[in-house]
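Got a structure for you, questions after.
Left out: one protein chain. Kept in place: all the others.
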Amino acid sequence: MHRVKARVESNAKVVHGVHRLRLSSSEIALEAEPGQFVHVLCGENRDYILRRPFSVHRVQNGSFDLLIQVVGKGTTYLSQLESGDALDIMGPIGRGFEFTGNFEKSLLVAGGIGVAPLVFLAERLREDGKETHFLYGAATREGLVCLEDLSTVVQKVFSVTEDGSFGYEGLLTEFFGEAFQEYNPDRIFACGPEEMLRKVAESTAGTVPCQVSLERKMACGIGACLSCVCRTREGYRRVCVDGPVFDASEIIW
Amino acid sequence: MHRVKARVESNAKVVHGVHRLRLSSSEIALEAEPGQFVHVLCGENRDYILRRPFSVHRVQNGSFDLLIQVVGKGTTYLSQLESGDALDIMGPIGRGFEFTGNFEKSLLVAGGIGVAPLVFLAERLREDGKETHFLYGAATREGLVCLEDLSTVVQKVFSVTEDGSFGYEGLLTEFFGEAFQEYNPDRIFACGPEEMLRKVAESTAGTVPCQVSLERKMACGIGACLSCVCRTREGYRRVCVDGPVFDASEIIW
Amino acid sequence: MIDLSVDLAGIRMKNPVMVASGTFACGREYSEITDLSKLGAVVTKAVTLKRREGNSPPRICETPSGILNSIGLQNKGVDCFLREDLPFLRGFDIPVIVNVAGDDIEEYVAVSRRLSEAKVDGVELNVSCPNVKRGGMIFGTDAVAVAEVVSAVKKAIGVPLIVKLSPNVTDITEMARSAVDAGADVLSLINTVVGMTIDTDGFKPGLATVTGGLSGPAIRPIAVRMVWQVAQAVEVPIIGMGGIVEARDAVEFLLAGATAIAVGTANFMNPSAALEIIEGLEGFLRGKGYRSIGEIVGRVQA
Partner (left out) sequence: MIDLSVDLAGIRMKNPVMVASGTFACGREYSEITDLSKLGAVVTKAVTLKRREGNSPPRICETPSGILNSIGLQNKGVDCFLREDLPFLRGFDIPVIVNVAGDDIEEYVAVSRRLSEAKVDGVELNVSCPNVKRGGMIFGTDAVAVAEVVSAVKKAIGVPLIVKLSPNVTDITEMARSAVDAGADVLSLINTVVGMTIDTDGFKPGLATVTGGLSGPAIRPIAVRMVWQVAQAVEVPIIGMGGIVEARDAVEFLLAGATAIAVGTANFMNPSAALEIIEGLEGFLRGKGYRSIGEIVGRVQA
């Protein structure tokens, strides 16, 4: 894990309210694994003082991307950065997805901005020659921000929108069974709202291994403060360094 | 007094650490009198929450200028504004200089950024056909930011710099007697550090009327909170609305 | 139509948003730029029996997300208040609540009686001003003293009695119960938290009085906690305050159990803060499908 002053290489508005920030840091780009995150100081502000965690979305040579949904003060600050600005970043942090095991076909399940780390994972799975399918849900067609990127990386994308503006209409979890049937995966990797993760975990319980990436408010982001714990079969565990990716079977929802 | 969303027309760096902000507001430009100030919200920040007071430095048709020395968070924010930005401003506020009386020759005494309201006053005095001289002190030649502007407005400028890089070398107050002798004014108007004002007031006590513009930390800026008081012969008085300009003889230093 | 009206022990307000004592003077200054008649109520700066000079300056400094003040009890005295300020405030057709301070029980009683005779809408006893050296503080942090001053004033007046509590105590519920048992009709909380800053260049305290009262967003979590604790402990309505800047902040206090709220330090940032909060509350309730403000009071799921 490093602490760097990363330079903003570019800040692109993907759709309204979602930005892709490209940050230069060869250390982080080199070491980051899918599912790991970076902990970002959003300005020298003393009003809101905590860093904000964001998944590593993609890596290039010497730089990496964050995919940021604007929801509050910190993300608003990030969305306004310009090329050349510097950002105080710690990372890569945490236990990412475990994808080196013995499996053939995986299904990646992304709810909304939860897609961020799964694009990185999908790229790695393709490099490993695995067959990968994607179940992708959002409120609207606009919300499926990575659809184009994914089309070149995974075999198939099963899209669901709440308003029916693209793909199936409804909640992603309503179609999980159908997608599962269709692709018959032997691994599940999921990231999104906790309610979605819980349902996915319950649907797969006892069938195929399922890994979920959790979110918690974080203070230190490096395992020291114990503020980010989730309930697991082994007691409280820290999402920042014992996760953010957990085997779904460990979690007590 | 008005509360307006003023548009930034321009933000010019005068010298390092001093900016001239031109703000559009016909109400304020029309009503402001020399010595009055505006109370400025420096961003939507919740870290430092008070507005900051700044003298009206000049007025044009439909707009007015502030001359801002960057000393802390609020002034740093203001120095970074760009044309087109909006600023939440209350003003004009307070009792300005009383310059309609019966006098011939005035001496304006400015220490550092205290020059801001005195340029406005000098312009009005010229319009009134008065003979006006200026005693102007700063740390260095650079700090005499309004020297050029003044040369066209007043009869003579007596300059003092602490490092001797322009005019006389030393503290302004060391040369007050000399300037006073030279111009023989029958009115003094002064703005600058309180220590300077006190010395000027003491030098003039019982000779010619002297008005001083005071500075205090302000919360409301409109007379309600009683946080900005100074000690006067009539008890504590509010610098924001009973001042900022007081007759020096009223002040208990 | 959303019903924002509240009844504070007989004080009828068209909405629950008041301005906090000491931050709005008697409203005159603010009336130029904001419409007082829209407020739920005005609470005046503290009034004492005789004119007071207040504390030496500097009286204010900034702290992270807050301010520290030591105005003290500068005011013109109750006679002058009744002559000059009350008639002005009466012009806006909103309840006028007068904050009362004193050095001893006799002064509290004398001032409150005069105000009651003048039929102000409510008396708010400031038993908690941390900036007055003589008397003041002791009342606010000692349950027995609070009870004494409250019951003495209660006997002397015929208008609703609001008691404003100090947060600078180990157990705010003890103070609250003591005030209510002694006759408080309404509780106001919180007053400012005692704090101090030091200028690291001059080695001098930021305030001439050395310590002063901390207010603003910084203290909001403390205030919300105390309102919640007191709401569990007593039955009387509560006026919640401490760092309220926008409507969401006000909602926090209502959920915690406050019937009304007051806006203090935020007036300095935004003189229309109270009016914007009134609108914001209405929008909040509409958005959530409520029809009256009372429906959310005390509704925190704790």
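Per-chain residue numbering starts at 1, and chain names A, B and C are given in the order in which the chains are listed.
Basically, contacts are C-beta pairs under 8 Å (C-beta built on N, C-alpha and C of every residue); 3 or more make two chains touch, one makes a residue touch a chain.
The structure presented is a predicted model; accordingly, all values stated were derived computationally and were not measured.
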For this session: Pick out which of C:Ile11, C:Val98 or C:Val193 touches the chain that's been left out of the picture.
Result: C:Val193
Problem set entry | Hidden partner chain, residues of chain C it touches | 63-66, 68, 141, 168-171, 193-198, 200, 202-205, 210-211, 214, 216-222, 224-225, 228, 243, 248, 251-252, 255-256, 284, 296, 299-302
Exercise. What residue numbers in chain A mark contact with the hidden partner chain?
Worked result: 1-3, 41, 46-51, 88, 90, 216-231, 235-236, 241
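By our rule, only the chains that are shown with their structure count from here on.
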Problem set entry | Label of the chain whose CA centroid is most distant from the centroid of chain C | A
Exercise. In terms of Cα-based centroids, which chain occupies the most central position?
Worked result: C
Problem set entry | Centre-of-Cα separation between chain C and chain A, whole angstrom | 47
Problem set entry | Averaged-CA centre spacing for the pair chain C and chain B, given as whole angstrom | 36
Exercise. Which residues belonging to chain B are in contact with no fewer than two other chains?
Worked result: 46-47
Seminar exercise, completed: Residues in chain C with touches to at least two other chains are numbered 64-65
